[in-house]
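One protein chain is absent from this view; the other protein chains keep their places.
And now, subunit A:
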Amino acid sequence: MDSPPPQKFPLPVDSEHKATEFRLFSAAKPHMRAFHLSWVSFFACFVSTFAAPPLIPIIRDDLNLTATDIGNAGIASVSGAVFARVAMGSACDLFGPRLASASLILLTAPAVFCMSLASSPASFLVLRFLIGFSLATFVSTQFWMSSMFSPNVVGTANGMAGGWGNLGGGATQLIMPFVFAIIRDLGAIKFTAWRIAFFIPALFQTLSAFAVILFGQDMPDGNFKELEKEGDKPEDEFSKVLYHGVTNYRGWILALTYGYCFGVELTTDNIIAEYFYDRFDLNLHTAGMVAASFGLANLFSRPMGGVISDVVGKRFGMRGRLWTLWAVQTIGGVLCVILGRVGSLGASIAVMIGFSIFCQAACGLTFGVVPFVSRRSLGLISGMTGGGGNVGAVLTQLIFFKGSRYSKETGITLMGVMIICCSLPIALIYFPQWGGMFCSPSAGNGRTEEDYYLSEWSVKEQESGFHQASAKFADNSRRERGRRLVASADTSPDAESHPPVRV
């Protein structure tokens, strides 16, 4: 085993220098600082992407939009990120999360500034589509957290960063009307005030990107470019990263299931205000506040999912993480079915809040599993899963919430049924070294954490020592066997240092 690293970090770290503790109220460099930079910049992107919905009553009059135009723009706002998230995953693997996320944020900020130039339904749709690309910063957030935090707290770190970023979708429903009102009271007419209002999220987004570049760092030991120069980190090849990500079936399953927790969350963000407005005759202001509360639950529900994943992982290992993910997501689906059936306002709000908690916790739980699917192609797997979330949002809105084929309540019930069905594939995820929901880990030789993670590197690459980070990760992830099995593993010969060459 390596000798313990020289302790130059404010937080306790493992052999990869990833923090083994998560201290929320610290901004210590580099771990907690990375956390705060990533969630704030992701929050800014969410605020920008969903800045239009609360102002729609004014925008639709200014730009002469129909309900179809508004619906299409809503779908466009989440569809751009489908491929952007996958691309961002690869960019993180190759260039590091700091530059990848800051680049995307600064390149999408112009679209937010240019919202003030929108003059037709077409330009509105195109701008919402372009702004939606910024949601790919989710992937860089998760990648960054997975690079900075050790397996025992990675679920918590991912859940908090993701949850507090998603909070932007709820906060914007309160921020934008407030900013609009101030600008209008300062003397601007309505049709100009909303345009000026968009400068606020745009500036916030730009400044957060500056902060990421100036104060952030890719990995505990430094930035990608410096580490590559010094030989501490080999520069990887895109084709290899792509191959190992795309051929890992677990990434595809998680992409599907994430579409039915996060995708459903995005869909609900787009339709829930209208649902309460139409079905219960709430005024737009009140319906907006109800809609905001759905997104604001992210403050605690998604982080809670991540924390639960880590707590369950400590006791029951990866099998516990998978079972909990399936159970929480399925309960979310059941609550969604009930939401569509319930007829009174009070009960609807209560069920909606329950649904939001389980749905968002499932998102947190998903990213308690994702960091373990691949080490070499971590970014790509995160990107595929994240992209799958947006695909779920697009599909669900197209099937159940476009046109008048289904009433909104029927659409919500059917969405719940689809959640339950699309959570079942979690049972198919199997890690040879840890097991799956129904199968225990394979016994015998050739089925260790090292085998799994080092299989992503060829013999030649291993001879050149490219696989060192994966080997360290394999060692650190041994606790995913669960408490009982980790104790027995310590005495087995598998707990030896990683052999340099595998046949």
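One rule holds in what follows: a contact is a pair of C-beta atoms (placed from the backbone, for glycine too) under 8 Å apart; a residue touches a chain by one contact, two chains touch by 3 or more; residues count from 1.
Criterion: contacts and distances are computed from a predicted model.
Colleague: Out of "Dolichol phosphate-mannose biosynthesis regulatory protein", "Trans-2,3-enoyl-CoA reductase b", "High-affinity nitrate transporter" or "Translation initiation factor eIF2B subunit epsilon", flag the one the UniProt entry gives for the chain missing from this complex.
Modeller: Answer from the UniProt record of the missing subunit chain: "High-affinity nitrate transporter".
Colleague: Which of these, A:Arg23, A:Lys225, A:Lys314 or A:Arg341, touches the one chain of the complex that we don't see?
Modeller: That would be A:Lys225, which touches the missing chain.
Colleague: Out of A:His31, A:Arg195 or A:Arg250, which touches the unshown chain?
Modeller: Answer from the full complex: A:Arg195 touches the omitted chain.
Colleague: Of the residues in subunit A, which ones touch the absent chain?
Modeller: Residues of subunit A in contact with the hidden chain: 57, 60-62, 64, 66-68, 99, 102-103, 106-107, 109-110, 113-114, 116-117, 119, 189-192, 194-196, 199, 202-203, 206, 209-210, 213, 217, 221-223, 225-227, 229-230, 278, 281.
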